[in-house]
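With one protein chain withheld, the remaining protein chains of the complex are depicted in position.
Chain nomenclature is as follows: A and B, assigned in order of appearance, with residue numbering initiated at 1 for each chain independently.
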Amino acid sequence: MMEYIPLNFPFLAAALLVGISFYILIFKRNLIKLIMGIGMLASGVNLFLVALGYRAGGNAPIYTDVPEGPMVLPVPQALTLTSIVINVAVLALMLTMVILIYRHTGSLDSEKSRKMKG
Amino acid sequence: MLSKIVRTVANQLILFILIFGLYVIAHGHLTPGGGFQGGAVIVSGVVMLLVAFSSQELKKSLRERLLSITESTGALIFSILAFAGIGTVFFYNFLVGTPIFGRIPATGPGPGNIWTGGFIPLMNLAVGLKVVAGLSAVVLAMALFSSGEEIEE
Partner (left out) sequence: MTSKKARNSLVIVSLVFVAFLVFALARDIHLNGIHIYTLGAIAPDLALPGGAMVPIRIILEVDGMSIFMGIIWATVSLAAAIFSLSHMARETGQTRFYTLLLLMVAGCFGMILTGDLFNLFVFLEIASISGAALIAFRTRFADAVEGGFKYIVISAVAGLMFLFAVGLLYGQYNSLNIGYLANVMQYGTLDMIALTLFLISLTIKTGMVPLHMWYPDSYTVAPANITAMLVITSHACMYAVFRICFTLYGITLDATTVGWIIIIIGLLTMFVGVTMAVFQTDVMRFMSYHAISQMGYMWMGVGVGLAVLGNPEALATYGRDAISGGIFHILNHAMYKPLLFMTAGALFHRTGTRDLNKMGGLGHNMKFTLILYIIGTLSIAGIPPLNGFASKFLIYESVYQFNPVLAVVAMLVSIITLASFTKAFQSAFTGPQLPEYKDVKEVPKPMLIGMGILAAGIIFTSIFPGLIVERIVKPATDALINQAAYVNGIMGGMP
């Protein structure tokens, strides 16, 4: 069964996630949906980074209960972890700002809560 | 504030979550894990307490001044460890070869030795402290802010 899944399936999934999130960012008006779209974009990019590190026949770079053989480099996993930490901070900041905007203007629609034009 | 069954179960479960989170922080140089991952596990336990008890109750135990001091202590320990090897280079691993955390491990798979890794386990502890204090403060501030009350300076 495993040979029917093509080898670049994770990359197709990452491209699909990025595409859907760009559709959300351009066409949706609710502020909470915008934040969810940015979270989905972050998931797509993190999946792409982890899928880059696959080497056929390699093992995980840990100590306990791993079979003999060559180990992969832990660099893509470190990049992904740093990206996850940064996205946690960005999402926390965005959610706090949405709470403040709701308090000032009483609506979550991005067309009704705009005050600056021109 | 939820019902009495939920509050009792949350009181018992927080101990196991705390132990598991400290295990993930402390073994960061041998198994997958480390400072941020273990800190996030402990914060999920704090969120469970926040949902079971209301945010007004939790504010009496987790005071804002204590969280701020803990967070700054974690950052300060990290900076001091990074600057301690400034005689050679910034971030030089000066504990390799010394008996504290400094043994050289054997190559290849096998049960790891916890006294290896240089200053990486100490940095994991500092980052874990900072993440627990910081994310708990963020979650508590958002819960208090949505229910109408402000946190002072």
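Going forward, contacts are C-beta pairs under 8 Å (C-beta built on N, C-alpha and C of every residue); 3 or more make two chains touch, one makes a residue touch a chain.
This structure is a prediction, so every number in the text was calculated from the model and none was measured.
A.B. asks: Give the labels of the shown chains that the missing chain contacts, considering the complete complex.
C.D. replies: Result: the unshown chain touches A, B.
A.B. asks: For the chain not shown, which residue from A:Ala13, A:Met36, A:Ala60 or A:Val98 touches it across the whole complex?
C.D. replies: Answer from the full complex: A:Val98 touches the omitted chain.
A.B. asks: Touching residues of chain A against the unshown chain: what are they?
C.D. replies: 18, 25, 31, 34, 38, 41-42, 45, 48-49, 52, 75-76, 79, 82-83, 86-87, 89-90, 93-94, 97-98, 100-101, 104-105, 113-116, 118
A.B. asks: What chain B residues would touch the chain not displayed?
C.D. replies: For chain B, the residues touching the absent chain are 88-93, 153.
Rule of thumb we're sticking to: only the chains that are shown with their structure count from here on.
A.B. asks: Between chain A and chain B, what distance separates the C-alpha centroids? Give it in angstrom.
C.D. replies: Their C-alpha centroids are separated by 24 Å.
A.B. asks: Note which residues of chain B are touching chain A in the complex, please.
C.D. replies: Result: residues 30-32, 36, 105, 108-112, 135, 138, 142, 145-146 of chain B touch chain A.
A.B. asks: Along chain A, where are the residues that touch chain B in the complex?
C.D. replies: For chain A paired with chain B, touching residues are 62-68, 81, 85, 88, 92, 95-96, 99.
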